[in-house]
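I'd like to ask you about the structure that follows.
For this view, one protein chain was removed and the others were kept in their places.
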């Protein structure tokens, strides 16, 4: 049994991460893969492991959509087939490398590690907002913790009142004026919606609202299995329909590198300051706390640690349960 | 079954290690704990682990004898009770953190990891000599080996003739003029007493004794479970009753940090030179040898390694056997 749900779309990379004329090497779901763009414009994704002596093909030579192993010269194409054997002679059908369906959507490359005939691109979660709004920069880094712990973090945004209190200048209105709604939708998503009504504005918005004015805020997050999340933020003056500032939508797409590390794909407004702000929130506030959590858990299963469950955990628990059901269904 | 005997007093820290108005974080017996002094003057010891998401509470905010988790704000007092939940709502009785009995004695903080109603302070081994003699400095460091290996080392002081031959200027009199007595006393202690009678004095004492003079020396060490030791040293001119130099008594109190590392609490005469001497003996002579022993054992049980037993090992073997009996008794 795989440690991961296989019949799902996972994001492998932003297309911009794949070098022109070359390939990207990336560990995903505990195996190492090569990604490149074929001359046809389609994408190829094959395992970075020669079937002969298991060495990484990425140590070899790549040209024209073929990679030659650097140890004994077996050469493979983007379908994983062996297309050259220096020793001549017939090769058995096992002389091939694993390959996966991979599809481009919204600037990301999505792969399907399960049964290839089930890989329906229509099942890729809708991140069309990435291209639809203001200009953004796509970014990624690896966070040294399990992807479900990061999803828990995102699915309970109340932690911003503690962990990000300095970065976001929140003021407790989530607790004093917030109401939480947890929903599922037809796409299989789990939503956790915090709506703060008639709340004092955050510090940076006080001048826009004026003395005594209040705001209605939305802090909505959407989760698709395995851990592809989207965050939607909006604010209006209480009683007004028009937004005070342009609403924001951000991807937080998580793909396991291993059971203990995660590729975190996100976007931010263009500019060095915005990049630094994202880096601070994710790497200096979230990651150390999550790493401390992972260390405290010491590799134990989340439920075996007997967590205290709060009402604010409802969405995270629902997402964990859905993922567990998918995993069980694959085993059966 | 715990890897440790639980119904025993262990030393957690010297009181001076706990910062004024703050708390000390320390790993003890494989778990992480917080120690602070309450306004009442009593001591508090609670586990450094939030029951909600298991993160260390020490990453949060401490004030007025309460610590608020830095992730989602649950707040606990020195008894381990949750005294604030930002989300409101009732919390189940499981919303608490483990706490342990902790008592101050002779400048040390002693905790009882077992059944709280058995925690009788009268069972703390007698280290009253720490405050009774000449001024001393209390010190501590972590040695990277199992506590039973360090206790073995201390319970067979003959190793000083080899491992510490340069630091102590010993001269073989332990072998030529020594007699070993191993005893138990009513407090449950194991004693290993070396008495050297009519022996040539150590180099530093030759001038005090004069040509041809001899000395009677005592080198006595006392062990209480789990590994709280005291060393008593005395010397007189042969045939005289009065000590030649003031007798010395030193604590060597060992508390497991993990199965592979130990908090070593000791004292030394005031001054930088004395601190450096202790450091040299413990960290440059004992620890490398013990670490080499631990590496050679490779995690195997001591008895499974089939050690050759010498007569000089009698006290160490007795102490190991007593600890094993206590462990077995707790299992049953």
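Structural remarks
Going by the order they are written in, the chains are A and B; count residues from 1 in each one.
Assume a residue touches a chain if its C-beta (ideal position, glycine included) is under 8 Å from a C-beta of that chain, and two chains touch if they have at least 3 such contacts.
Since the structure is predicted, the reported quantities are computational estimates derived from the model, not experimental observations.
Shown as candidates are A:73, A:114 or A:288; the residue that touches the absent chain is A:73. Counting over the whole complex, subunit A has residues 32, 49, 51-56, 59-60, 68-74, 85-89, 91-92, 94-95 touching the chain that is not drawn. Across the interface with the omitted chain, subunit B contributes residues 152, 156, 158-159, 161-163, 175, 288-289, 292-293, 296-297, 305-308, 310-312.
Methods note: only the chains that are shown with their structure count from here on.
As a whole-number value, the distance joining the C-alpha centres of subunit A and subunit B reads 48 Å.
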